[in-house]
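Reviewing the structure listed below.
A protein chain is absent from this complex, but the other protein chains hold their places.
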Amino acid sequence: MDSLSLQDPLFATYAIAASLMILKAVGMSWLTVVRMMQAKGGFRSPEDLRKTPLNPEPNAKQLEPDERVERIRRIHLNDLENLPFFLAAGFLYVLTSPPLLLAQVLLYGYVVSRFLHFAAYLSARTHDTRATLWTVGSLIIVFMTCRVLVAALIQ
Amino acid sequence: MDSLSLQDPLFATYAIAASLMILKAVGMSWLTVVRMMQAKGGFRSPEDLRKTPLNPEPNAKQLEPDERVERIRRIHLNDLENLPFFLAAGFLYVLTSPPLLLAQVLLYGYVVSRFLHFAAYLSARTHDTRATLWTVGSLIIVFMTCRVLVAALIQ
Partner (left out) sequence: MDSLSLQDPLFATYAIAASLMILKAVGMSWLTVVRMMQAKGGFRSPEDLRKTPLNPEPNAKQLEPDERVERIRRIHLNDLENLPFFLAAGFLYVLTSPPLLLAQVLLYGYVVSRFLHFAAYLSARTHDTRATLWTVGSLIIVFMTCRVLVAALIQ
């Protein structure tokens, strides 16, 4: 692939998968906000205990960790450990001109694995379920990256 | 836009905004270093208590959290949650060939929102101020990403 055109089915596949993952990551920030407002707590900065329109009745307990908020923070951290590298790996991978079907399986497969990982983590499924879903996504990143590495080395 | 040329005003706009955000993120690492040296503490690894030229008088309290250092770490984490996704979203967004003025408003607007967010967080303004500035930036990412998604889906 030579041009980065959203009219190109291969690049469009990447753009769709990347967009969904960006929205997913940003969504974790918003979900943290929602849960902090529900819990009226789980804050982290001393100044968050000041009386403001959004926090009319501050008290010291608001700085203690709240498990419902911490759960989203853990999911978010897992995204930070994975999604930026997926975004870069997927971009370089489509530049190797892979077959469209294979690219769709890998890129959309990654998206599905991450949404399932989110569902499993949010609903506190067992570690084994969560780990399996993470593993699928991680192996997709590794596969795409190795493909890029080989293509660049044998140029 | 078909070519990724820094001579293209649209891509140059992205490159300027992206560069400023990269320098901002890297700057947080340096600011953490500066504050750890000022506080002579806020370290995290056991080996940081060894006597070295940079730490001539180690003591166990250096591993305790130091609020001035932790504040920068919180700002940095907020950058990690936002900037990589801005970098990816902005890149894909300019590929949709948006009007130059709109792209400038969004991309430079994001940069301004993040520098103001930094100022508000560093000076411990109320949560409401910080949250408002973060929201502006987050909505810009969401808008650009949705635009990319639509463009890729209706190719």
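A few points about this structure:
Note that the chains take the letters A and B in the order they are written out, and that residue 1 is the start of every chain.
In this section, a contact is a pair of C-beta atoms (placed from the backbone, for glycine too) under 8 Å apart; a residue touches a chain by one contact, two chains touch by 3 or more.
Keep in mind the model is a prediction, meaning the values are calculated, not measured.
Per the touch definition above, the residue from B:Gly42, B:Pro84 or B:Pro98 contacting the chain not shown is B:Pro84.
Checked against the full complex, the one of A:Lys24, A:Arg50 or A:Arg125 touching the unshown chain is A:Arg125.
Against the chain not shown here, chain A presents residues 2, 4, 67, 71, 74, 80-82, 84-85, 88-89, 92, 95-96, 121, 124-128, 131, 134, 138, 141-142, 145-146, 148-149, 151-153, 155.
Even with one chain removed from view, chain B keeps its contact list with that chain: residues 3-9, 12-13, 15-16, 18-20, 22-23, 25-26, 28-30, 33, 43-48, 50, 52-55, 76, 80, 83-84, 87.
Note that in this section only the chains that are shown with their structure count from here on.
Centre-to-centre separation of chain A and chain B, using mean CA positions: 17 Å.
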